[in-house]
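Input: a single structure, listed below in structure tokens.
The complex is shown incomplete by one protein chain, all other protein chains being positioned as in the whole.
Right after this comes chain A.
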Amino acid sequence: MTDLPRASRSAAKHTGLILLGLVMLYPVIWMVVSSLRPNNEIFRSPGLVPDSVQLSNYGDGWTALASPFGHYLVNSAIVVLGCVIGNLVSCSMAAYAFARLDFTGRKLFFATMLGTIMLPIHVIIVPQYILFSELDWINTFLPLIVPKLLATDAFFVFLMVQFIRGLPRELDEAARIDGAGHPRIFLRVILPLMVPALATTTIFTFIWTWNDFFSQLIYLTDPEMYTVPVALRSFVDSTVATSWGAMFAMSVVSLLPIFLAFLVGQRYLVKGIATTGIK
């Protein structure tokens, strides 16, 4: 008797959830479909079944700006790669010190590090910009990458500290008895064990850097140096609502890496957010 209402309630729930999911993702799916439509169809086809499929939007979009879109993809890839390496190296080093070393002022420094997690980039951008322009780094990737080499993404330092604290200290002690110093313990014992934390860091750094617009907009003003978000934005401004198809096509291209990262790294993403609350 009680099974029937439960079954129908569960069916209703699943229907509701699927409907909601569809409504949420509908605009994105529609954008993908529309990128395959002729321009004049985009503004009168709210549906998902295209009358005709054509790839010309992709060709048009690819060559619509000063450089082929591939150029901006490469620029973004360079920035992302630099930021990922920077975060992995610098944050893991800082995390090892905070989690395992006993030094003067540790509590104070740790609190300072936590304090910088919530520091909005907007508050520091002006002096940062002045510094980097004094160094003649505007329109290079250095202002985007060098801060990551200096462990300024405190989120990841914190994530890694938490992870290292969960590793048994006996392992360090054993290595120490064998005569290993801290660099050796860090490289040979701790780093291999913290691969999950490194993976979480990699995937979040990848997605955030790929999406980052504010600092790339400020530091990259030469079209040669544009990354994908900045290029896409200049596309929007240069074409006054005439070539939505091409714009959608390049938007889809720019979202593809994020989507792939999401598919590959889901496990680490979910774990990462659940343990640290990052977005």
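The definition used in the following text is that contacts are C-beta pairs under 8 Å (C-beta built on N, C-alpha and C of every residue); 3 or more make two chains touch, one makes a residue touch a chain; residues count from 1.
Note that contacts and distances are computed from a predicted model.
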UniProt lists the protein of the undisplayed chain, choosing from "ABC transporter permease", "Glutamate synthase domain-containing protein", "Acyl-CoA dehydrogenase" or "Spore germination protein KC", as "ABC transporter permease"
Contact partner of the left-out chain, one of A:55, A:131, A:171 or A:264:
A:131
For the chain that's not shown, point to the residue among A:55, A:150 or A:195 touching it.
A:150
If the missing chain were put back, which residues of chain A would it touch?
13-14, 16-17, 20-21, 24-25, 27-28, 30-31, 42-46, 89-90, 93-94, 96-97, 101-104, 106, 109, 112-113, 116, 118-131, 133, 147, 149-152, 154, 157, 181-183, 186, 207, 210-211, 213-214, 217-218, 228-229, 232-233, 236-237, 241, 244, 247-248, 250-252, 254-255, 258-259, 262, 266, 269-270, 273-275, 277-279
